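Yeah, one chain of the complex is gone here, protein chain that is, but the others are all in their spots.
The block that comes next holds chain A.
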Amino acid sequence: MRAAAPRWKAAFMHPAAKPLVFALCLLPFAQLLYGAVFDTLGANPAEALLRATGDWTLRFLCVALAVTPARVLLGLPALARFRRMLGLFVYFYAVTHLLCYALFDQGMDLAEIWRDTLERPFILVGMLAFVLLTALAATSPQRMLRLLGGRRWQWLHRSIYAVAGLALLHFFWMRAGKNDFAEVAVYAAVIALLLGWRLQRWLRKRRAA
């Protein structure tokens, strides 16, 4: 066991690891694309795409937030190499989600989208989360980190916690009328666990200092 562990951990440093994870992250997108082209998404493909891309945005958000706890708890510093990529995949699925809404739900009518955003709090909350994610994605290159300075960059990137809250609220409100909160509760529990771990670590550090 002891001998096997380092080799298992070394796999994360393998040159093929990153491309492999990248391909895995694209898999849900490829599946949806296949479904859209070959008409296997059921009676209402527009709705299926809108929901699936929303689900995958939330899932990738959970995965991206899980990188740091997993890195510390498993003693796997190599995981840090994947964090930016996973974060950008959150943005990628958020973009596809927004595009599905704009194209299939609103027919790309910008005036209508604007009105819908202002009239419906759950859309507004989703849009806010998207704006924040855009700022994070735009400042993800190393160059932007140097330009902003570490402290300011980190402060900005902590808004991912706000994104998580807004995304949950968006999903909760979407389901509210049908009193169907089972899935919302699962995402809320995962996100609460991941943020709770950070909070607890931060409190311990502060006490130690």
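Going forward, a residue touches a chain if its C-beta (ideal position, glycine included) is under 8 Å from a C-beta of that chain, and two chains touch if they have at least 3 such contacts; residues count from 1.
Note that contacts and distances are computed from a predicted model.
Novice: Going by UniProt, what is the name of the one chain that was not included in the view, given "Ig-like SoxY domain-containing protein", "Protein translocase subunit SecD", "Protein-methionine-sulfoxide reductase catalytic subunit MsrP" or "Protein-export membrane protein SecF"?
Specialist: UniProt lists the chain left out of the view as "Protein-methionine-sulfoxide reductase catalytic subunit MsrP".
Novice: Out of A:104, A:161 or A:197, which is the one that touches the chain we can't see?
Specialist: Per the contact definition at the top, the residue touching the missing chain is A:104.
Novice: Among A:25, A:174 or A:190, single out the residue that touches the unshown chain.
Specialist: The one listed residue touching the chain not shown is A:174.
Novice: Residue by residue, what part of chain A touches the chain that was omitted?
Specialist: Given the touch definition above, chain A has residues 36, 39, 42-47, 49, 103-105, 107, 116, 119-120, 122, 173-174, 176-180, 182 touching the missing chain.
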